[in-house]
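Let me begin by handing over the structure; questions about it come next.
Of the protein chains in this complex, one is absent; all others appear in place.
For chain A:
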């Protein structure tokens, strides 16, 4: 392929801009990582700013993983994320699929009901009362079930299903497949991108679970990761005239942030390629 000068120039400019953007994105992350593995004395001597650590220590991680509530919270968060996402995907799929079929009687009505929940919500106290009355308070389910389906994700999935060629369903039906078989063996394999995309939405949502925990859970052993991390970070924010308070060092704070975000950072690149595809496909109206 022959390129003329203009093309090359254009590329150079684009690459420079992209490199710059990448740098801006990497910078804060690098800062957090570096501070979290640098001895605190070293951090202070450098005025609190370190990009490339010269001395490395993992004491902050060790302290957090052995002497705090973090490991327990980590377990809770993993359970919420795994169980929650599984429930989310099954329910969202079961809801979206029928709605995507034009044969469904009352389809418009059901769709309207879903859109309705997007615009109006019951508010905090009625929701709390509901959670309380079904006996979910102070259980791990209080952080999973109230958000079992996100209406918006149902709509995305529905549009994706609508994009599948009608002929596919016809031929499957002709071969004698019933609706559930079609859903499991034909629709599901074809929908991997959208399932992964929406799955990632749910995973990140559960991983960052905070709000519901604060309201519905008072048992400390059920607090998820973000609540504990927030506690560690808040502690250093308050000008506590409380002599008993122990301030977490900056190294500790950054280490707690890393522990809380590392798993998502690791998982993300593996789903990312599907992510772009799924988003795009899901966004096209069928």
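We take it that a residue touches a chain if its C-beta (ideal position, glycine included) is under 8 Å from a C-beta of that chain, and two chains touch if they have at least 3 such contacts; residues count from 1.
FYI, contacts and distances are computed from a predicted model.
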item	value
"Protein translocase subunit SecD", "Extracellular solute-binding protein", "Type I-A CRISPR-associated protein Cas4/Csa1" or "FtsW/RodA/SpoVE family cell cycle protein" - which is the UniProt name of the missing chain	"Extracellular solute-binding protein"
Residue in contact with the excluded chain [from A:17, A:124, A:192 or A:262]	A:124
Per the touch definition above, residue among A:98, A:163, A:205 or A:263 touching the missing chain	A:98
Residue of A:13, A:26 or A:44 touching the missing chain in the full complex	A:44
Contact footprint on chain A, counting only the chain that is left out	40-41, 44-45, 47-48, 69, 72, 91, 94-95, 97-99, 101, 103-106, 110, 122, 124-130, 132-135, 137, 145-149, 173, 178-179, 214-215, 218-221, 230-231, 234-239, 241-247, 249
